[in-house]
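Left out: one protein chain. Kept in place: all the others.
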Amino acid sequence: MTDITRLTVAEALNSLKNKEFSAVELTEQYIKNMEAGRKYNAYITECADVAIKQAEEADKRYAAGTNRALEGIPLGIKDLFCTKDIRTTAASHILDNFVPPYESTVTQHLLNDGAVFLGKLNLDEFAMGGSNETSYFGPVINPWSKDKNLVPGGSSGGSAAAVAAHMCAAATGTDTGGSIREPAAFCGITGIKPTYGRCSRWGIVAFASSLDQAGPIAQDVRDCALLLRSMSGFDAKDSTSCDIAVPDYENFMNGDIRGLTIGLPKEYRPEGLNPEIAAYWDKATEYLKARGANVKEISLPHTKYALATYYVLAPAEASSNLARYDGIRYGFRANGEHLDDLYINTRTQGFGAEVKRRIMIGTYVLSAGYYDAYFLKAQKMRRLIHNDFLEAFKQCDVILTPTSPITAFPIGDESMLQNPINMYLNDVFTVSVNLAGLPALSLPIGLSANGLPYGMQLIGKPFDEGTLFNVAAKLEADAKFERI
Amino acid sequence: MAEYFIETAKGKWEVVVGLEIHCQIISKSKIFSGASTEFGDDPNVNVCFVDAGMPGMLPTLNKECVRQAVKTGLGLNAKINKYSEFSRKNYFYADMPTDYQITQFRYPIVGEGEILIDLSDGTTRKIGIERMHIEQDAAKSIHDLSPTKSYIDLNRAGVGLMEIVTKPDFRSPEEAGAFLRKLRSILRYLETCDGNMDEGSMRCDANISVRPLGSAELRSRCEMKNVNSVKFVMQAIENEAKRQIEVYENGGTIEQETRQFDQTTGQSKAMRKKEFAHDYRYFPEPDLPPLVLTDEYINAVKAEMVELPDAKKQRFIETMGLTPYDAMVLCENKEHAAFFEKAAAGHDAKKVANWMMSDFFAMLNKKRLDISQSPVSAENLGKLVELISKEVISGKIAKDVFEIMAQTGEDPEKIVEEKGLKQVTDTGAIENIIDEVIASNPDNVSAYKNGKTNLAGWFVGQVIKMSQGKANPAIVNKLVREKLDK
Partner (left out) sequence: MAIDNHTVKRIAFLSRLKVEDAKIESTKEEFNKILAWIEELNEIDTENVEPLIAVNDTTLRVREDVVSDGNYKDDILKNAPSAEYDYFAVPKVVE
């Protein structure tokens, strides 16, 4: 028998329906992989017992013919989603004993569709990082690593690594500046950040509220479509959730791309862009052209300023969102004689260096005398960046860019560690999308000379994830990327 | 009114005061969560995950809090802003579970307005409203259960508040007091806040400064925090003004600071200075899109507005003949005004007002009753006044009848009937009594005839006494004189 954990979600669902194996058997196999793959440090909390119980319930459903959309599919959950009675840490010491008495809307949707939860996946602390090295629980190792241990990307590094190494059938991620797309690219799999407002943020530990979106990380485009359909939907508990019908994304994959216009932003191809990724970008463009799509150079003139804009707005919101971790109502507490001492000791010991750096930057850009110069300025720049996309989408239907200018780099890379800006620069192709609230998908396109995956990014119009799935399905078919 | 100033050996000083009033919004659930606003339950019961600031929790805005705010804004004759925005005010405090407060900063829901205050001399004055915004209340800390710890109860965390900010328009403690009473009255008319300062559902901060009388400068002000009664606000203003004057007159300067009022001493002290000043780092709340109201919505709220105290007062003066003072007193409280209107229907309104302002309120006070619990109904008070107007009973007998009404709640007509208290207007019967009195007091009769004419009053008294108060005093008066002068 073939390894059933190599199946995609769609294939596994088929087999489960045909009773080729049971949900318990499938779950047990993933648990074995999860245990065997502990060296990757992808999971913060494993919950095999809960998973088996859920799988048993799934098998009953299959027997009774009442199986739901994702019945018996073993998933990994980024440890930023609050899961009822299962510890939720945000990969931070400050929450390392927190057991939510509630379930996030997105994970509840997945449970309602019959999914099985294998455990909670590692990430950068509070999703702040691009390499999964800021986790209190240690870095995740990219399954593509050869002689040196490589980062899986971040912040959803555990999610990407677990999917790539078949330690779960698919996973949830969140994306504030590239946190789904970059790790998906580094690990040779597929992920989509939907339109802001598509997935409810209720019950997801907040990083930067106006940028955060949940989305799936999966083996292929079809699995992303299946997962996203389940995760999406209007939620009255999230005032930024949009009341727009969720289509069956899988249907879009059968679409035609003839006559679609693919936009190629010239600002994404600066002098000195890594020639390997530039070549793959050209190749991807050729694939789409060959299938009848039109290709058009477009301009997103404020691209250059997206990173700096992001690194004002995201830390500002984070500084406020993370104020609640003060040692009073939940989480870690360090003692102090006075209340302020308690706060300072708790937060100084409870947060890691990158989180503290961002809290302080965020506090500074909001503080009296600097608000206009930094925060307000960045909000205005955000408007210009948003307008760039509005203009661009008058001329094209979807935008094609690389996901990241580089492939996975070694854990503990000196240049990244010494200068945080070097790490921030990896988000250069992804942050604009969050600033504009647009949907974007990353899929693997090919390997570098040294055998590491590159990802391509497709950016869509608001709430037009369907077109992304349509185009991505074609690219995927042509690229014939081989996963691990 | 007379100009208020504080005079010292060195000169005259004027006070300049602005108020910030936090008013708890009457609603069933909290402003940003579905937990109950019930007061007085066990700790941490009326709390949900949103109120506790748990990770991943998000606010959703309560419709009723918006409606209450718009109503209040209209009651303050203020501009309702169709576009408003929520912001976060960031500061660490045990009473604030998220360590930021969701409030409104740049774009409040209510803009400039004004209200009239009624002063003791019967005059009115306009006070400007700067703005009003809505926000969430903080939790409550309990400091007296343990010598080393404070305890936090989140029941109040997230209850809706309206913060009303006035212009620095007050020039005397009296004006500030009159404003608070008027505001409370408006809020209670609108049923948007119960206005109970002692329970903390209405809380007042006062920004106080002084300047030489006649000067137009604005000097540094001190903020007096959480003064919890009208009386204490007036006292705090007076004492703080005196303190500042003393500092200035001794060559000192006033630094802007926050002070805590001590209601047992009436004095205040500066709150502990922090090493670093507060910096609230307001920014637009990313969890809540902007609040947009339509004209239709605002008009619909307008349409359901009740008559407010000023309009009612004006109507009472113009159509019911009340004095401005009586009208003001009766209108301060919505229930009082309603009781009055019911009692006065079809009767002499001015007399009804007099009765309410004297015997009736005295009775309620004595019995410690709210007007809703009054044993004397509005209809019966009206009837009593009618009995006096029609001279069925005298004013004096009416007081006795009222006593009985207060004890039994009975209909005054029935009391008068059963007890035979009807006024005697039959001149024959009265003449008989007068004759009897004259006959048995020959000394006083001769004294009267010899010029002590003020004895007439004594005779009148005796006659009324003998009639057990039922003789009509006007008739008695007339007949006594006729007979004595004969």
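For clarity, chains are labelled A and B in written order, and residue numbers in each chain start from 1.
The rule we apply is simple: a contact is a pair of C-beta atoms (placed from the backbone, for glycine too) under 8 Å apart; a residue touches a chain by one contact, two chains touch by 3 or more.
Being a predicted model, the structure only gives us computed values, none of them experimental.
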Among A:216, A:327 or A:466, the residue in touch with the chain that has been omitted: A:327
Sole contact to the chain not displayed, among B:43, B:212 or B:461: B:43
Contact with the hidden chain (one of A:78, A:347, A:461 or A:474): A:347
Interface with the undisplayed chain - residues on chain B: 27-29, 33-36, 42-52, 60-66, 85, 92, 94, 141-143, 145-154, 260, 271-272, 275-276, 279, 281, 284, 286, 288-292
Residues of chain A (touch criterion as defined above) contacting the omitted chain: 97-99, 101-102, 196-197, 210, 236, 239-240, 242, 302, 304-305, 308-309, 311-312, 319, 323, 326-333, 336-345, 347-348, 351, 356-357, 359-361, 363-365, 367, 370, 373-374, 376-384, 386, 419-421, 435-437, 462
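By our rule, only the chains that are shown with their structure count from here on.
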Complex contacts: residues of chain B adjacent to chain A: 49, 52-61, 88, 90, 92, 94, 97-100, 150, 152, 279, 281-283, 286-289
Residues of chain A defined as touching chain B within the complex: 81-82, 88, 90, 95, 98, 100-102, 104, 201-206, 208-210, 236-240, 316-317, 319-320, 323-324, 326, 328-330, 339-340, 343, 363, 366-368, 371, 375
